[in-house]
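Here the structure is laid out as structure tokens; the discussion comes afterwards.
Here is chain A:
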Amino acid sequence: MDDAGFIFASYVITFGLVGAYALGVIRRARKSSREVPRDERPWL
Partner candidate 1 sequence: MIAHEPGIDVVIDLSDAVAVLGSFPALAGATLSVNRGEIVLLRGPNGAGKTTLLRLCAGLIPLERGHGQVLGIDLKNDRELVRHRVGVIGHNNGLYGDLTVSENVRFWGRTVGATRAEVDAALRRMGLDGRLADLPVSRLSAGQKRRTALAGLVARRAELWLLDEPHAGLDATGRDELDQVLKMAAAAGATVMVASHELERAAQLATRQVEVVAGQVREIGAP
Partner candidate 2 sequence: MSNSVPGSAGVIATARLIAAKDLRVERRSRVLLNQVLPFALIVMVMFAFALDSDAVLERVAPGLVWLATLFSVLVMVSRSFAVETGDGALDQLRSAGVPATGIFIGKMLALMVQLMVLVALLVGAAVVLYRAHFSWAGGVLLVTTATAATCGLAAVGTLYGGLAAGAKGRETLLPLLLLPVVAPVLIGATRATESAFGTNGIAISEGWPWLGLLVVFAVLFSVAGAVAFGPLLDE
Partner candidate 3 sequence: MNTSMSKHSPRDRVTGTPFTRGLGVVILAGITLLIILAIFVSPADVNQGESVRIMYAHVPGAWLAYLAFVVTGISSVAYLWKRTRSLTWDRIAGASAEVGVLFMGISLVTGSLWGRITWGTYWTWDARLTTTAFLFVTYIGYLAVRGLGGTHQQRARRSAVLALLAVLEIPLVHFSVQLWNTLHQEASVAGRGTDVEMDGLMLFTLFLGVVVFTLMYVWLVLHRQRSLALDDMLDDSGLDNALTARRAEAQGVAR
């Protein structure tokens, strides 16, 4: 059925994009964090 393709696609797009964004955030944070001393991060 054609509809099934659309339904699967919407879930793949939804969680795929969220996952990709989350990965991007973590990757960029990791890059910046090399230069920032650990004790300056209030959340740790």
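Selection criteria: all candidates are chains of the complex that A comes from, given by their letters.
Quick note on the criterion: contacts are C-beta pairs under 8 Å (C-beta built on N, C-alpha and C of every residue); 3 or more make two chains touch, one makes a residue touch a chain; residues count from 1.
For clarity, every value in this text was computed on a predicted model and none was experimentally measured.
In the assembled complex, chain A touches candidate 3, while the other choices in 1, 2 or 3 stay out of touch. Put simply, chain A touches candidate 3 in their complex at residues 1, 3-4, 6-11, 13-15, 17-19, 21-23, 25-26, 28-30, 32-33, 35-37, 40-41, 43-44.
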